[in-house]
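First comes the structure, then the notes that go with it.
In this view, the complex is presented without one of its protein chains, the others remaining in place.
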Amino acid sequence: MWLDALTLQLGYNATLVALGAMFLGVAAGVTGTFLFLRKRALVSDAISHATLPGVGIAFMLMVALGGDGRSLLGLLLGSAVSAGFGLLCIGWLTRFTRLAEDAAIGAVLSVFFGFGIVLLTIIQTMTAGRQAGLEGFLLGSTAGMLWNDAMIIVVGGVLTLAVVMALRRPMTLVAFDPEYAAASGLNVARIDLAIMGLAMAVTVVGLKIVGLILIVAMLIIPPVTARFWSDRTDRVVWLSGALGGVSAFVGAALSAAAPSLPTGPIIVLVSFAFFALSLLFAPSRGVLAAFLRHRRFQRRVHMRQGLLALAQGQPIYEGFTLRLLRRAGLVEKDGVVTDQGKARAAKALRDEKRWELVRADQALEGAAALYDGLRALETVLTSDQIEEIDRRIGGPKGVGA
Amino acid sequence: MSGAEFVPLSLTPLLIGVFAAIACALPGNFLLLRRQALIGDAISHVVLPGIVVAFLLTGAVSAWPMMLGAAGASLIAVGMIEAIRRLGKIEPGAAMGVTFTAMFAAGVLLLEQTDTSSVHLDVEHALYGNLESLIWLDAIGWESLTDPVALAGLPEELPRIFLTLLGVAAFIWLFWRPLKISTFDPSFAQAVGVSTGVIGLALVVVAAVAAVAAFDAVGSIIVIAMFICPPAAARLMTNRLEVQIAWSVVFAALSAVLGYVLAGYGPIWVGSNHAVSAAGMIATISGLILAVAAMFAPCRTRSGAPVG
Partner (left out) sequence: MSIALATDHGSPTELGLDQSPLAVRGMTVSYGQKPAVFSVDMTVAEGAMTAIIGPNGAGKSTLLKAALGVISPLAGRATVYGKALKGQRHRIAYVPQRASVDWDFPTRVIDVVQMGLYRELGLLKRVRAKHVAKAMACLDRVGMTDFADRQIGQLSGGQQQRVFLARALAQGADLYLLDEPFAGVDAATEKAIISVLKSLKDEGKTVVAVHHDLATVAEYFDRVFLINTRKVAEGPVATTFTAEHLNAAYGGRLAMAQIDQLDLAAG
């Protein structure tokens, strides 16, 4: 059954929803990357919670105008308006009061959400309109979705994705280096606004599928996951889009095949699984790699410090350093330095002396910047340059260098 | 309104609301100043998986295991956020976002997969709470306050949230100096021997305990709103931490009382006979208080603070 789902052997609507979710996932992953790189990931949390009053008010308005209040387009429009108002409130609080952005985000999300709940409880008591299903906006529900609604999601997903693609260059520039972007004539404020607008569009379109509490995950988790795999902005953008698309598609398809699995949580958990794998196993930024690297680095530091201390006849205070030296056969159990130890120590000291000259030499500034106490000079300078250094070390002792 | 009506129907929800609001606002002050306001947001989301797991393990909806489960989930969440932030070098906001959405999603999924039809455990309840239902049926009027038999019938949430409030207040009072020093100047704090890491973790744990106890009674919306709105409004009223704490307590209590009353009686005044969500209304009122403070409070801007 799951295989059927993944290969789209679903009903017509479910297929549409899965495809719509995928487009939306790509758009969310890409948009979210810009939010993440601008260090404003949680603004999306405020945006999504701030949609709720809009849903409620739109429903009430549509009922007041004689409808049954079920037009998805109308509800989404309302949610967009109130999310936009929430964003304005955050901007206003951070600009005109001393409150920091995190406080503004928290205040807006909780108050708007609380007010939205008040409206929902009013709606529950209304006799007109068909309010059943409004709770679906909290956690998302695609079960029993109408063809019209599915189309809205597909079209919304495609449109959002198209705008993201069209604006990706300037957004990348701004996310990477806002000052340079401003200097090269881009209107940073306007592009930031576009990023926010897109985040809002993703939220609104995704509201029905994922629900407002979890939609923020689609904007946050894929970019964070992608960041583990690359340091280049453009690659992070694409990777995040791909991760978002795959997670959303798999999630929506699985949930369509097994109706007891709610769409939103499944999408989020699929996406989190990618994240957890990346956090642990990504090649350079992953936890495992970082841990091994740190261990190696710590050993190199202790080894080098131990060798320098040996060469200069200084005492070694650290037990770990001594253990390392012993294990490498550089020091005997009784503390006597072996011949190999003496040789390595002498080499370390010579390297250190060479470095000291290099770092005092204005002409070798480029090489000097690479000094980290560990790097062998041979990896930085040519053998000719090192010879020259050695001549200068020997200089004062020798005859008229 | 007579005592015969007020005491059984409104006194206990009001008190529970006020205690819950204050218990969250107190640690909220420090979270706000430490730029960790959204930790409250994260905690309130992960409470759901905590109580669901507790329910699955014990098979019953009983308060203590659920509070333990929720507290455990908060600790796991805080640990995960720290791990992602440090090990993955991810900015705190994004680390929080990843953690609480994933945990909340897991909670919803577990809940949907479990047969909870026989018990009162669902997502809506987790969000809204049921403040309105925490009534004191054994009371017949003010005189019940001195009647041991009636007092025995108090909703159990009341003593629980009251004890929590006492605990939170005691923590803040006892560790006032290290909290203040480590919030203002962490490196100085460490240099004088304050364990800033322990203090920071203790603050989050206390916040989590407050959140869990409040959540149990009033749902998670109030929890987030009370962590942030009263302290934020209070910060705009004064430039002294002691005074800020006092204002935050006043604002929290005011939000709870006004919110509860408006939710219960507001609709009646406009001619409807259905009450609206008290939790939502309390959050709304706290937002209105913050809005007013942001427009008129004496110390609302960085530069506009009064001299002296």
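We call the chains A and B, going by the order they appear; numbering starts again at 1 in every chain.
Assume a contact is a pair of C-beta atoms (placed from the backbone, for glycine too) under 8 Å apart; a residue touches a chain by one contact, two chains touch by 3 or more.
Small disclaimer: the values here were computed from a predicted structure and weren't measured.
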Option touching the unshown chain, where A:Leu308, A:Ala328 or A:Ile386 are the choices: A:Leu308
Listed residues A:Leu186, A:Ala242, A:Ala276 or A:Ala368, member touching the removed chain: A:Ala368
Touching residues (missing chain, whole complex) on chain B: 33, 174-178, 180-181, 183-185, 187-188, 190-194, 235, 238-241, 243-244, 302, 305, 307-308
For chain A, the residues touching the chain missing from this view: 98, 293, 297-298, 301-302, 304-305, 308-309, 312, 314, 316-318, 320-321, 352-353, 356-357, 359-365, 368, 371-374, 392-393, 395-397
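Simple rule for what comes next: only the chains that are shown with their structure count from here on.
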Rounded Å distance, chain A centre to chain B centre (Cα mean): 29
Partner chain B, residues of chain A touching it in the complex: 36, 39-42, 44-45, 92-93, 96-100, 102-103, 105-107, 109-118, 120-122, 124-125, 135, 138-139, 213-214, 216-217, 220-221, 223-224, 227-228, 260-262, 264-266, 268-269, 272, 275, 279, 285, 287, 290
Chain B residues within the chain A interface of the complex: 32, 35-38, 40-41, 45, 83-84, 87-91, 93-98, 101-102, 104-106, 108-109, 112-113, 123-124, 127-128, 221-222, 224-225, 227-229, 232, 235-236, 263, 267, 272, 274-277, 279-284, 286-287, 290, 294, 299-302
